[in-house]
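Here the complex is missing one protein chain, while the rest keep their positions.
Chain IDs A, B and C follow the sequence of writing; residue 1 opens each chain.
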Amino acid sequence: MQIRVLAFARVRELLGDGELTFDLPEGATIGDVWQAAVDRNGALGALAESTRIARNGRIVNDSLESVREKDEIALLPPVGGG
Amino acid sequence: MQIRVLAFARVRELLGDGELTFDLPEGATIGDVWQAAVDRNGALGALAESTRIARNGRIVNDSLESVREKDEIALLPPVGGG
Amino acid sequence: MFAIVRERIDLERISEATRNASCGAVTAFAGIVRAQADDGRPVIGLSYEAYDLMAIRTFEEIADEARATFGPCEISIVHRVGDLDVGEIAVAVVVASAHRAAAFDACEYAIDAVKARAPIWKRERYADGEEFWKDNACGQGTPAP
Partner (left out) sequence: MFAIVRERIDLERISEATRNASCGAVTAFAGIVRAQADDGRPVIGLSYEAYDLMAIRTFEEIADEARATFGPCEISIVHRVGDLDVGEIAVAVVVASAHRAAAFDACEYAIDAVKARAPIWKRERYADGEEFWKDNACGQGTPAP
């Protein structure tokens, strides 16, 4: 299935684009999305501890949560608003 | 001597004007200024406890402090800014 | 900026006049004319008067006290006088500082002090035509006589 992935700030820079489409098997999880991102650029691995992932605008705390076609997954490095 | 007296809010209303000139003897005190005001309208007497007096823009705490020609004396009822 | 004004108060303009390139944080307080008195009585507006010279000096003193207590910052205090309608800004305090905690503390200190002792008076005008002087406090100092 096609999963829409948004990437911001330094994660965006490492992935080369702020909006990507990942092709993942049915039943893929949040953890699989992250792994697919790291497969695109291994340098992302160093950001694993500090990156949060949101699914349809809400933070996901369980990397085993599955994703569905049409989900919008966002990769969020440490924030710096204000 | 001629003393310039400013009156504000309800004190102004009781004295009929916001800017008055009192004719007081040399050596007159802050207390004498207040008494001259009460002489103009006895209803001011009820405001004695709540009224403050400033001389040239600074609060005077001693009613025996003397006033001088060209002083600007202000009669200040309870404040309500903001 | 310390001022008594007759015109409409604009928070953005005061903020721009207060902050500089070293200020990362601006805090502001605006006191607005409410449609109801504290007892719920409908209000159509407020009328303010001030002893301008002493009010501005009092604003300066309050700003000095805030800086002595909360650290260096830029402070503006502007109070409007004359007849104000419901929803209009009567007073604005703006503090610009390097960091925000001090800016909040200084702003709250300043508005509390302005209300407690600046020589400014407020008349509440009610929907039924009555009007009354509305006091906050007796100001500083001891009684007059």
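By our rule, a contact is a pair of C-beta atoms (placed from the backbone, for glycine too) under 8 Å apart; a residue touches a chain by one contact, two chains touch by 3 or more.
In this text the structure is predicted, and so the values were computed from the model without any measurement.
Peer 1: For the unseen chain, which displayed partners does it touch in the full complex?
Peer 2: Over the full assembly, the chain not pictured touches A, C.
Peer 1: From the list C:Met1, C:Ala17, C:Ala30 or C:Ala116, which touches the chain that is not on show?
Peer 2: C:Ala30
Peer 1: What subunit C residues would touch the chain not displayed?
Peer 2: Missing-chain contacts on subunit C: residues 10-13, 15, 19-36, 86-87, 89, 96, 98, 100-101, 103-104, 107-108, 111.
Peer 1: Tell me, which residues in subunit A touch the chain that this view leaves out?
Peer 2: Output for subunit A: 6, 8-10, 12, 30-31, 34-35, 48-54, 57-61, 63, 74-82.
By our rule, only the chains that are shown with their structure count from here on.
Peer 1: Report back the single chain whose CA centre is most distant from the CA centre of subunit C.
Peer 2: A
Peer 1: Between subunit A and subunit B, tell me the centre distance in angstrom, where each centre is the average of that chain's C-alpha atoms.
Peer 2: Taking the mean C-alpha position of each chain, the two centres sit 74 Å apart.
Peer 1: Any idea how many Å lie between the Cα centroids of subunit B and subunit C?
Peer 2: Between these chains, centre-to-centre, one finds 25 Å.
Peer 1: Please tell me the distance, in whole Å, between the geometric centres of subunit A and subunit C computed from their C-alpha atoms.
Peer 2: The answer is 49 Å.
Peer 1: At which residue positions does subunit C touch at least two other chains?
Peer 2: none
Peer 1: At least two partner chains per residue is the criterion; list those residues in subunit B.
Peer 2: Residue numbers touching two or more other chains: none in subunit B.
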